[in-house]
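Here the complex is missing a single protein chain, while all its other protein chains stay put.
In this document, chain identifiers A, B and C correspond to the written order of the chains, with residue numbering beginning at 1 in each.
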Amino acid sequence: MPAVVSAQVSVQQEPFDVSAELKAIAGGRHDIGAVASFVGLVRDLADAKLSSMTLEHYPGMTEKALIEIVEQAKQRWELLGVRVIHRYGRLAPGDAIVLVLVAGSHRGEAFAACEFIMDFLKTRAPFWKKEETPAGGRWVDARDADDAATARWKA
Amino acid sequence: MPAVVSAQVSVQQEPFDVSAELKAIAGGRHDIGAVASFVGLVRDLADAKLSSMTLEHYPGMTEKALIEIVEQAKQRWELLGVRVIHRYGRLAPGDAIVLVLVAGSHRGEAFAACEFIMDFLKTRAPFWKKEETPAGGRWVDARDADDAATARWKA
Amino acid sequence: MTIKLLYFASLREALGVSGEEIALPQDVDDVAKLRAHLAARGESWQVLEHSKKLRAAVNQSMVGNETRVKDGDEIAFFPPVTGG
Partner (left out) sequence: MTIKLLYFASLREALGVSGEEIALPQDVDDVAKLRAHLAARGESWQVLEHSKKLRAAVNQSMVGNETRVKDGDEIAFFPPVTGG
């Protein structure tokens, strides 16, 4: 049974459903032993009193950047399926922002590839968060920790 | 806003729904930024022609072992929620066996704790898989790779 | 003293029994001695003493062979686990 690698990337305003995406990636297949996934959510820190968050992106480049990241992961590990969904537009605290699902034969490669995709997405995919609070709008600063997380994959 | 840590462990025959579990762990909360998850599935290798897999477990000890693993993860990382569901009984190829969901402020701790829980579950939780094939039943052998995966957390 | 014994998976099938209650001599007071005591039952039981792979749990916690055995304990033997 040859491995069929399907890589799908979506940039959308609509919410996503993790169970439906899991079914789409693994349903009807019997060769997948492990699916690692990540969901990123809008956090409201106690001191921010966030009323909403708006995600801006760079249409065209966004999809291209995500596909490149997924392709890099597929070159690095033997994966049986990848699904990336990133939302844009106005979101509320607690809303899901991003989903990364990675299917593989075993858990080691699925976990590693899922974390790899998230690390590169955080530093390479052209999205920008703006928080709206009672005190006004504020663009979220990039975190040095995210650069460090990306850098560790070069080793 | 103090962090509320809820750890829930279930050992059950019934299937589980990842979206419902995600909602149960993160719904209505605004402090969770990251949810890492893992789903393990029944694989049918090309040479096995698996017709079904039966999972035996040790009622009582199973729940206790899973709770201990979750508690260890919570001591090691600041987590905002953990959910572990492990099925037993007769499963078909493609069926989900196990779900581990870990919610945290950031992705690093969520990924690490999710992988930690899976590694310990694989070597410490009393479940045993028996594969049924046209050639008869066969107990699955433990993998040395799983012992190695558990050992690396001692460093 | 009396203990409860449980056997799981391939060991349960090999022994043909899933559980039993037995009375133990006073000098069988740790897991290693219990393994030897059971191994004396016959050939299919010798794996308990001689297999380095078979795990033991006392009162639902995995333990080593040096662990004490007390009256009323629930003691399980089983192969390495393969869940997940």
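FYI, a contact is a pair of C-beta atoms (placed from the backbone, for glycine too) under 8 Å apart; a residue touches a chain by one contact, two chains touch by 3 or more.
Since the structure is predicted, the reported quantities are computational estimates derived from the model, not experimental observations.
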item	value
Left-out chain, listing which of the shown chains it touches	A
Identified contact with the non-displayed chain, of A:V18, A:I32, A:L55 or A:A73	A:L55
Missing-chain contacts mapped onto chain A	40, 55-58, 60-61, 64-65, 86, 97-98, 118, 121-130, 139-142, 146
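In this text, only the chains that are shown with their structure count from here on.
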item	value
Most remote chain, CA-based centroid, reference being chain A	C
Euclidean distance of C-alpha centroids - chain A vs chain C, Å	48
Inter-chain centre distance, chain B versus chain C - centres from mean C-alpha coordinates, in Å	27
Residues of chain B touching at least two other chains	40, 118
Two or more partner chains touched - positions in chain C	84
